[in-house]
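See below for the structure under consideration.
One protein chain is absent from this view; the other protein chains keep their places.
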Amino acid sequence: MARKPAIAPLEYSRRWSLRSIFIAALVFLYAPIFVLIAFSFSESRRLINIQGFTFDWYGKALENSDLQLAFANSFTIAFLSTAISVVLGAMTALLLWRFRFPLKPVYEGVVVLPIVIPEICLGVALLAFFARIDWPQGLPWPLNLSQITVSHVAFSFPFVAMVVRARLANFNRELEEAAKDLGAGEWPAIRDVIVPHMKPGLIAGGLLAFTLSLDDFVITFFTSGPDTVTFPLKVYSMVRFSVTPEVNAASTILIVITVVLTALAMWLQGRSGKLPSMGH
Amino acid sequence: MTQAIIEIRNVSKRFPGGVTAVDSISLDIAAGEFFALLGPSGCGKTTLLRMIAGFEVPTEGEILIDGQPMVGVPPNKRPINMVFQSYAVFPHMSVIDNVAYGLKMDGVEKQERLRRAEEALGLVKLGGFGQRLPHQLSGGQRQRVALARALVKRPKVLLLDEPLSALDAKLREAMQIELVRLQQSVGITFVIVTHDQEEALSMANRIAVMDKGLVRQVAPPAELYEFPNCRFVADFIGKTNLLEGQVVGLEGANMLIEVKGIGRVAVPAAEGVAGDVRVAVRPEKLRLDKNEPTADRIHFRGRVTDIAYHGDSSWVFVTDPAGHSLMTAIQNEARSTQQSVVVGEEIWVSWAPGDTLLLND
Partner (left out) sequence: MESWRRNRLVFFLVGLPPTFWLVFFFLAPLTIIAAFSFGEKVGVIDIDITGTLDSYLRIFECVPVAGSEGCTQVYLTIFWKSLWEAGLTTFICILVGFPLALMIYFASPRWKPWLLLLIVLPFWTNLLIRTYALIVMLRGNGFINKGLEALWNGADWLTFGALGNFTPLEMMNTDFAVVFGMVYVFLPFTVLPLYAALERLDHSFIEASLDLGAGHLRAFWTVIVPLAMPGIASALIITFIPALGTFLQPDLLGGTDSSLIANVIERQFRSANDWPFGSALSLMLLYITFFVIALQAFFSRRRQQHGREV
């Protein structure tokens, strides 16, 4: 059996001192989550000791009509706000990448602001805003989700803009010129050459926006009403008022969805990454 | 000679910040010729090319293509196509879709476009590559896709921006021949931009040598090489030996030049040259002799200071009595590791008076 090669000076990752810190951190980060998931299978109602094994709580969670509605709301909002955010984000990225205009640094600062300021400020500001301008209330589904959706777009599209802008930074301008040289006008050139290049950025940005919307609590907390409860909001009220493993089951479902989505994102990235950001 | 297909009239381009990239250039490019814009980086050749293509707008002057003024005409409406330095082959489209793109923009029907695209691919010897994706191709193959894509539109002029700079030496040689062959078989005007004078000399019918936004000389390759009109062109094209001298008199059809380190020589008179001159001689016009050459050749005795071996030939550096270094090449004809000349040797250097170039700056 061959001996393991000696640790080179820079191979810090093989040193046990660093490794143990890393493993400790992983334990710290994941233990609570695993415990939460474990309790979702416990037969006991109280969250003290895990007893037995059952899927009952999942059954309860899935049959809970309030949860179902909250779930539907969350997904609807996420889809709508992602769609709008991706479009707005792409436009912003194009604007900032392509054009010089007066006060551009100020504009760039304002675009980033929604993600920099504390969520609570934006949340209460939106609450005050919707109240002041008498935003229509009591609309039928899904229009009653408009308030939340619009708010989610406000803090999502700057993220998308950043991601897409990074992608545009390595765009070879000659591709656009070649398209024009071959007879394409302004819009066909954007459509045929720039947008395909943006695609990986749009996908990554879209998934980011989707997750942000699905997971959002604070801003949704202030812009929702009694009939427009989202999943995180519902879990919150369950946590506050009646903690049973049903909450754990619901949480686990959300965790699984998030992991699946992230995996999907990475898989898509891997595939679309096959198209190189070429210029040469 | 045929009619000018591109007329450039007093075109200047100034950029914000005070940079003058192109300084009042006037130039005519004839239909069917292979024309080169040659010069060091920063001389304005690429800017000029881009103005012809329509990607830059002249600050002054106008450009006409086939007699039509191009003022206000965007690139997609000009009867010109360009092969970009990075080739700019669309990475997300297949080869055939790339080549057919221009036809699609023209509104050509699908069947017809694909047929013509296939034909163009055949022309550049990439037949059968239609379904491949650009990232699966080599640099040289991608360049040919770019060529096919531009040629399929049957433009009046094809512009090429540094077409060979990204290729390795062997491929470059092959492509030089290939491009000339292509141009002759297709018959359209090619305008290339290059900083490599060997490329320009071997491929072009006529060359415009540019420096700092100005055109110094426009002529066929041989004329540029043998009859440069200024020091810059003499220096830029090929290698040259430059000596300092002064015009001291006239003698019949000859001028008398006092050359530093050599003495008084008589060379055929050159127009418009007076006072302090550069005396230029191409290296291959120099001859090395162990014995003193005849009086009809200009000659001096110098000392060999360096020999650079290049396999088929060697460059020999000789210093004249004034301490100035001149260069010549000798062919290594005999199959031997011994050089015919040795470093430190004293030797006679000579050339025919008619081979002398007299240049003001």
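Things to note:
The first chain written gets the first letter, and so on, giving A and B; residue counts start at 1 in each chain.
To be clear about the criterion, a residue touches a chain if its C-beta (ideal position, glycine included) is under 8 Å from a C-beta of that chain, and two chains touch if they have at least 3 such contacts.
Quick caveat, the model's predicted, so the values are computed rather than measured.
Touch, as defined at the top, links the missing chain to these shown chains in the whole complex: A. Although one chain is not drawn, the whole complex shows that of A:52, A:118 or A:138 it is A:118 that touches it.
The missing chain, though absent from the display, is touched by one residue of A:61, A:126, A:179 or A:229; that residue is A:126.
Of the candidate positions A:77, A:153, A:193 or A:209, contact with the hidden chain is made by A:153. Across the interface with the omitted chain, chain A contributes residues 9-13, 18-19, 21-22, 25-26, 28-33, 35-36, 39, 47-48, 87-89, 91-92, 94-95, 97-101, 110-111, 113-114, 116-122, 124-129, 131-132, 150-151, 153-154, 157, 161, 186-187, 190, 211, 214-215, 217-218, 221-222, 232, 235-236, 239-240, 243, 247, 251, 254-255, 258-259, 262, 266.
By our rule, only the chains that are shown with their structure count from here on.
Remark: chain B residues 53, 55, 74-77, 80-82, 84-92, 101-102, 105-106, 134-135, 139, 146, 149-150, 153, 166 touch chain A in the complex. By the touch rule above, chain A contacts chain B in their complex via residues 172, 174-175, 177-185, 188, 192-193, 196-197, 199, 274-280.
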